[in-house]
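Every protein chain but one is kept in place in this view of the complex.
Labels A and B are assigned to the chains in the order they are written; within every chain, residues are numbered from 1.
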Amino acid sequence: MGMILGGLTLVIAGLVFFVVPPAEGLGYYVRIAFFHIPVAWVAVIAFCVSAFQGARYLRAHDLSADVKSAAAAQLGFIFVILATVSGAIFSKLTWGAYWNWDPRQTTIFVLLLIYGAYLTLRGAMPAGHKRARAAAVYSLFSFLTVPFLVFIIPRLYFSLHPSPVLNGTGLAMDSLMLAVLLAALLDVTGIFYWLHKKQTEKLLQEERL
Amino acid sequence: MVTITFTGVSQCFHGRQIFGPLEARLSGGKITAVTGQNGSGKSTFLKLAGHLLLPSSGSVLVADDGVELHKDALRQRLAMVTPELRFYDRLTARENMDFLLGMRGMTLDEGEYRDLLERVGLVEAAVAHSYVGEFSTGMRQRLKMAVLLASGADIWLLDEPGANLDEAGRDLLAAEMRQAAARGVLMAIATNDTREEALADETISLAGG
């Protein structure tokens, strides 16, 4: 599986650098988007996976669900950092500032805080059912912020920050760009799936020791 | 009749197995002594029996005539005396009892309260105006017994119930235990005291390892 994903990644990288034309108004900076969007997408997916596995743990007291939840959060944390950094660079290159609290930046920032809090909580407790339960409860409780992140933040900040932000549809995309972007999304999601499996196995092994 | 069934239960702590896999069955009207040296998991056994702890593997089933009891239904019928049980230091004995029993929907009138104190050998005048924080360990132990008796529970989990009690206190305890067992109360006592063991109908020995 690693081989296939590696190959796909190379192909997509090739397409991004040699085939995709510079976007209007953004020039070659658009290349960052092919990294940034999939990575941010996976950061959100990982959050859902972590909460879902947490719920599974609470229902069945199955410690392997807890391990899956933890693995998703660990990877999610890395992905959310990558998304934040790549987003900040993109923002600097196109709008002149690394950070300007546009709605999506705020969303990703809250996600970063949640991942950080979740991992801190795990780090502060000894392994076992008690930690699993606390972690699961926290990941589900923090999931309650989702409606807010999706519905309220945009209103809060659009009104107060009239600075340049991505408009609803994002970049003006032609069909080639869209296809490459979709492929990149698929690829990065696959990479997440693969890493998640590996990380789960690793954590399970550590737990048995 | 209340029964507690342990099926293939083992318990790990920090990756170290404390006991198990263990098969056991406790039933109403019987006193079961749980014995074993320090660290063999006697207290853990009691917590598992009361669903205050989740086993690392296996299952603990508490049932009344085949109907499974859990959560509130179980807690309502459960009482414990353990060294780690503590009452509110800044409330009086009466306030502690009113609060804890009140949470189970029970109220004690003045007469019942006085009788109860007498039954466990506490002098009402001596405890009326002091906070539990000022009690001696022996008095606290007697207060634990008072709450146990007033709780109306029919599952008693006692962890070294004779600790901190004088000779008279131990005799009192033994008499109450026999009476309760005759009423059909399920009783488990974790102990290394030979006299308490002698009260038991059955013995589960946690030899460790």
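Miscellaneous remarks
By our rule, contacts are C-beta pairs under 8 Å (C-beta built on N, C-alpha and C of every residue); 3 or more make two chains touch, one makes a residue touch a chain.
Criterion: contacts and distances are computed from a predicted model.
A single chain of the complex does not appear, and UniProt lists its protein name as "Heme exporter protein B", one of "Heme exporter protein B", "Cytochrome d ubiquinol oxidase subunit I", "Ion-translocating oxidoreductase complex subunit E" or "Peptide/nickel transport system permease protein". Considering the whole complex, the residue from A:R56, A:K92 or A:H129 that touches the absent chain is A:H129.
One chain is missing from the display, and on chain B it is touched by residues 47, 51-54, 70-72, 75-76, 78-80, 82, 84-91, 95, 99-106, 131, 151-152. Residue positions on chain A in contact with the hidden chain: 58, 61, 110, 113-114, 116-117, 120-121, 124-126, 129-131, 133-134, 136-138, 140-142, 144-145, 147-149, 152-153, 156, 159-160, in rising order.
The definition used in the following text is that only the chains that are shown with their structure count from here on.
Chain centres here are Cα means. That of chain A falls 49 Å from that of chain B. Contact residues on chain B toward chain A in their complex (touch as defined above): 12-15, 54, 56. On chain A, the positions that touch chain B within their shared complex are 61, 126-129, 207, 209.
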